[in-house]
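Below is one structure. I have some questions about it.
The complex appears here without one of its protein chains, the remainder shown in place.
Our next item is chain A:
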Amino acid sequence: MSQTKTNSVSYMHPNEHGYFGQFGGAYIPEMLHRNVEELRSRYLEIMHEPSFVAAFHQLLRDYVGRPSPLFLAERLSALHNTRIYLKREDLNHTGAHKINNAIGQVLLAQRLGKKRIIAETGAGQHGVATATVCALMGLECIVYMGEKDIERQAPNVARMQMLGAKVVAATSGSKTLKDATNEAIRDWINHPNDTHYVIGSVVGPHPYPDMVARFQSVISEETRWQLKEKTGSELPTHVIACVGGGSNAAGAFYHFLDEPAVQLIAVEAAGLGVYSGMSAATSQLGKPGILHGSKSLVMQTEDGQVVEPHSISAGLDYPGIGPLHAHLFESGRATFLSATDEEALQAAFEVTKLEGIIPALETAHAFAALKQMSFKANDVVVLCLSGRGDKDLATYMHAMQKND
């Protein structure tokens, strides 16, 4: 019964039905068909329109501040006896990679004639990014956020509200990202005409995983020429990124997916330990299943109920991964590692002291994975610094007090 036909040699594009290997597709109720079909039939055409490309790139440059720097982290490199470059998505306007996708999708929504924008958010970074772009373009914005995340990411809730967005608490299930996504999808079902749903990661029904990866691919597009300038070669030996749904990883990997010489390393949140029962390491714990409209790896019980994951970082606290990543995992194209809450915290403090950069808790997982790997002195390692840690200061302060 499994659909293991791989249709193309490229990892970059799904087949016409949205499958990356056996993962993907669009498992949506009929009530969403029109919205999703409208998007599916038009996203590529719109994304290729010269006026769209121009508007997107102008905003990325003048509003977001792209290209984001590629920074050689010398003291961190010395520690690992190699060369580590940080792709500074933390310096983007609003503090994370999420804005790349939010701008792309809101521009696209405008071209589809949509007046109302909805989004889900975990850490609040995607919600802030979407609320920001909606403020910029004068669009109504509603952000669904798990009740638990509203508590632990209070600064971002305040930012969204100041930006004019309505933040709606998701009170069902685990009250985190998964449930916020359910609520956003329900909203979309109830607003079949005027609303665009800006999904914040490479998850959801086709065409979202492909569309979001394309908007985020600017990360690796820039990395290639920046590396060429700095090292003489466009290709690194390793690209490392954290994975919640997988959008910063998809963007950081994208233009290296079909370069087999480049090792791709995805880092998931192990919570209190992969097998502790309090984890979000989907590739290790998940089985093929269907969540939020696509077939992918899903953390679930034997009976197929989706489990409530755990991570200290709200942005990684999700029981699935995007279908592209499930395919990269299954095919062995990417290596999947994980870092615990504790390891992520330690790594955040370490990189802050070494480089003067306070990373987001999500990104801290990618830093923590450095310790699990061994590098050669002339390796070129690119780590996607997906966001800054301002939103996580309360958690960091709490950890400091505990260690005093």
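Note that in this section a residue touches a chain if its C-beta (ideal position, glycine included) is under 8 Å from a C-beta of that chain, and two chains touch if they have at least 3 such contacts; residues count from 1.
Heads up, the rule we're going with is that contacts and distances are computed from a predicted model.
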Check: Which name from "Molybdopterin cofactor-binding domain-containing protein", "Recombination protein RecR", "Tryptophan synthase alpha chain" or "Xanthine dehydrogenase small subunit" does UniProt give the chain that's left off?
Finding: "Tryptophan synthase alpha chain"
Margin query: For the chain not shown, which residue from A:79, A:189 or A:354 touches it across the whole complex?
Written below: A:189
Next item on the list: Would you mind spotting which of A:199, A:306 or A:326 touches the chain that isn't drawn?
Entry: A:306
Item checked: Of A:272, A:290, A:354 or A:373, the residue in touch with the unshown chain -> A:290
Notebook entry, point to check: So which bits of chain A touch the chain we can't see?
Noted result: 1, 3, 17, 25-31, 33-34, 172-173, 178, 182, 185-186, 189-190, 192, 287-293, 298, 300, 302-306
